[in-house]
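All protein chains but one are shown at their positions in the complex.
Let's turn to chain A:
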């Protein structure tokens, strides 16, 4: 493809400016509204320059136990990330190394589990956890999120393990390493970037999740996403604290995009784009 001419370049930049404004305005609005004094929250035209107020954040952390909800989100997200990484990478390694024609089917079966709508299993989960006495505990969410995350880890890590040259593993075996040692000391360190990417995907998915958190938790194990939604009541719209809570929740995702955007393609397109 040729380098565009100056006229084309100007056109590209103009169009891109419009696109960026459209796609970034909602995010700007969350950030700015979270520090906007209530009286000018809906002022038109929107105030660009105003003295920021920390009032909404203050309310969030003093009048509401938002710190506890963030803590719940963290426990659930970190717990399910750890479980998914351990189980997922072991399975991915096996799938990557076993030479069998049905192995592809196993990989697809595992991946397909991620594609079904959560709402279809909410009722069984609700009844099962109720029977087991696990409703409103972080453990219930850790189990559910691991179920959703393991397929993603398997799929991502299989790609990374496939890329580790088999010559290296064979050399380790010749040196007298057993298969578990080879995996632990040779293969896994080489696939470390994959582990990092998988971890971040698992964390963000669990951190952002809403439906299961809403259905399976009450006041004790409530996560941040459910808490923010609960600020929205029909009599008083508390937009300041909703926006402050929203801003806190969207930080991990934004940091992820800004630091590891090149891995997003791999994690989100399920191998349909190389």
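Keep this in mind: a residue touches a chain if its C-beta (ideal position, glycine included) is under 8 Å from a C-beta of that chain, and two chains touch if they have at least 3 such contacts; residues count from 1.
FYI, contacts and distances are computed from a predicted model.
The complex includes a chain that is not drawn, and of the options "Dihydroorotase", "Rod shape-determining protein MreD", "L(+)-tartrate dehydratase subunit beta" or "Sugar ABC transporter permease" the UniProt name matching it is "Sugar ABC transporter permease". Touching the missing chain, out of A:90, A:139 or A:190, is residue A:90. Looking at A:26, A:39, A:133 or A:165, the residue that reaches the missing chain in the full complex is A:26. Residues of chain A in touch with the missing chain: 1-4, 8-9, 12-13, 15-16, 19-20, 22-27, 29-30, 33, 42, 44-46, 87-88, 90-91, 93-95, 97-98, 106, 108, 110, 112-113, 115-125, 127-128, 143-144, 146-147, 150-151, 154, 179-180, 204, 207-211, 215, 225, 228-229, 232, 237, 239, 242-243, 246, 249-250, 253-254, 256-258, 261, 264-265, 268-274.
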